[in-house]
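Here the complex is missing a single protein chain, while all its other protein chains stay put.
Letters are used for the chains, namely A, B and C, taken in the order the chains are written, and counting of residues starts over at 1 for each.
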Amino acid sequence: MSYLTRSPISLDALLAEVSSPERGGTCAFLGTVRNGPEEHGVTAIEYSAYDEMADAELGRILSEARERWPQARAGVRHRIGKITAGEASIAIVVAAPHRAQAFEACRYVIEEVKRRVPVWKKELRLDGTAVWVDPSGQPTTSPPVPSFSRVAEGGDGHV
Amino acid sequence: MSYLTRSPISLDALLAEVSSPERGGTCAFLGTVRNGPEEHGVTAIEYSAYDEMADAELGRILSEARERWPQARAGVRHRIGKITAGEASIAIVVAAPHRAQAFEACRYVIEEVKRRVPVWKKELRLDGTAVWVDPSGQPTTSPPVPSFSRVAEGGDGHV
Amino acid sequence: MQLGVASGTVRVQFFARYAEMVGRREAAVVVTLPATVGDVVRRVREELPGARGLPERPLTAVNLKHVKLDATVRDGDEVALLPPIAGG
Partner (left out) sequence: MQLGVASGTVRVQFFARYAEMVGRREAAVVVTLPATVGDVVRRVREELPGARGLPERPLTAVNLKHVKLDATVRDGDEVALLPPIAGG
């Protein structure tokens, strides 16, 4: 089984993987494609990965979480491909006997994912441009693609 | 609308309440009725509340979360009545532009719920006894009700 | 200025284990004003059958808000005696 998927993520399926009557506290994290004021008309993000390594790294992170919080069970799914704004790119679910373990393990998994799992994203914007996102979350380095709408505006500098 | 319900909690409905494209990080907490080695054959828990105050207190906690994390949106549902082991008694969902806010606000809400919301639980056990749960999570103070199975065993002291 | 002793009636509510102990969910309690929540609790423990088992300093609420025992009560207030909270 892979931790990567090209389909929408089912939170219910993940919950079913880790739930059990002895684990009364479950913490979940959902990362969704954002299109807020900090973004600039992001319609979707194209996620790509070094698939085999991403899968291996996700497995290693879950193993580490299991070592640190032996009573907790964690599940993760990272979606790859084009994901529309508002849809989930990642879901992490941790069930544990007590809530502190669930929160801590869930936070651990997402922080390690952000740090280590070889996944990249390209923002697809309303104006037709596509921009690689750098690790700080700011889209910076990219070969800018002038959009048709910009050309149509006659290059007056206002977009 | 009340934050209390007598029906199974729908996590999807709560997610829909707080989700939006500008909030890319969502943290959820689910508390489920536990029946593990620390419990002693808990089949269900009967939850009761001071309904009006519990509802008011939940509303105050959400307002506080909103003041502390203005960009976050939080939702909560506490189920009341008899809840079978493995089912959820509480769900909290917080969506925020960034994940740290979502985790912190979600943790804040559950900690305040545990501390302030007037809800009580009585464990219903396999052996027929019913035990009030004290705030430390340990069932202690209660008028023990001898069960039929105990009586049937002839009172040899081994249950 | 009013002379003499004023009294007020508060509605006292019991929950969970406390309701089982006193065998009821509520009681109307008359207190001499001014009075505190602590005065109401004392009155309840002294006068209500089965209420001796209630703690001397239980968790309390007035009109849906947590209060300390030195909080003032007014005529018509809803006073709640809350067992240790165990929600979530």
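We adopt the following convention: a residue touches a chain if its C-beta (ideal position, glycine included) is under 8 Å from a C-beta of that chain, and two chains touch if they have at least 3 such contacts.
What you are looking at is a predicted structure, and each value in this text was computed from that prediction instead of being measured.
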Chains shown that the absent chain touches, full complex: A
Sole residue of A:Ala28, A:Val94, A:Ile110 or A:Leu124 that reaches the chain not shown, by the stated touch rule: A:Ile110
Of A:Val18, A:Ala54, A:Ala96 or A:Leu124, the residue in touch with the unshown chain: A:Ala54
Positions on subunit A where the hidden chain makes contact: 31, 47-50, 52-54, 56-57, 78, 89-90, 110, 113-122, 132-135, 137, 141-143
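The definition used in the following text is that only the chains that are shown with their structure count from here on.
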Distance-maximising chain from subunit A - centres being C-alpha averages: C
Centre distance in Å when subunit B and subunit C are each reduced to the mean of their C-alpha atoms: 27
Distance between chain centroids, defined by C-alpha means - subunit A, subunit C (Å): 52
Sequence positions of subunit B contacting 2 or more other chains: 31, 110
Set of subunit C residues in contact with two or more other chains: none
